[in-house]
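With one protein chain withheld, the remaining protein chains of the complex are depicted in position.
Presenting chain A:
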């Protein structure tokens, strides 16, 4: 009966545990960190320029324990969360609306495509005038940086919904709302999620970078402050915090992304 054999798709659903590439990557990272540690300890790199990774880690641990930068950390992460959420929601809405208006889309799409050629940060004075120094301006710049990735991903995602699924929805006599929720959204989800992933990454870049110039609080501000005061321990501790946070968040998003993409293999 099962005449047409199911093609085995080992990597399609189960996420592989530890491939040789993963192990090798780990070795490279450990070796690089180890080399930096040795270079600093032996004195090839002066401590006034770079601290050994172990000292960075210890400094991070201390400032987490002491709570000296808890406010900065909370401010930055709330700003990233706010900017990413706004970019995802607004980007999705703008993308979905643009998709229903092909002439407007045709006019706007080339602009979207060249958007990232513009160094968005140069507009920071405008944002200070509009929002003042603080979270408002920072979130605005981060949203501006992230939103176009979400718009593009939304347009792409809706484009890629197979026409036959639309026909199927009509055969099932679905209304527009049920069709959008039960067919279009899940069909486009893997592509939309690519937009979510990029939005989070851009929101991080936008928030941390803006905090250097546009803020009196936040991790970016604290790093700049520590740098100006020759406080290497704090500076490197906070840098390590950001690297770790971004790595963990990206790894989580990547896992979800891979699961969603696996379903698309046809």
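In this section, a contact is a pair of C-beta atoms (placed from the backbone, for glycine too) under 8 Å apart; a residue touches a chain by one contact, two chains touch by 3 or more; residues count from 1.
As a convention for this text, contacts and distances are computed from a predicted model.
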Have a look at "Thiosulfate oxidation carrier complex protein SoxZ", "ECF RNA polymerase sigma factor SigH", "Cytochrome bo(3) ubiquinol oxidase subunit 3" or "ATP-binding protein" and point out the UniProt protein name belonging to the hidden chain. "ATP-binding protein"
Among A:106, A:162 or A:216, choose the residue that contacts the chain missing from this document, as touch is defined above. A:162
Of A:187, A:200 or A:241, the residue in touch with the unshown chain: A:187
Suppose we count only contacts with the excluded chain; which residues of chain A make the list? 1-7, 9, 12-13, 162-165, 167-168, 170-174, 178, 182-183, 186-187, 189, 262-266
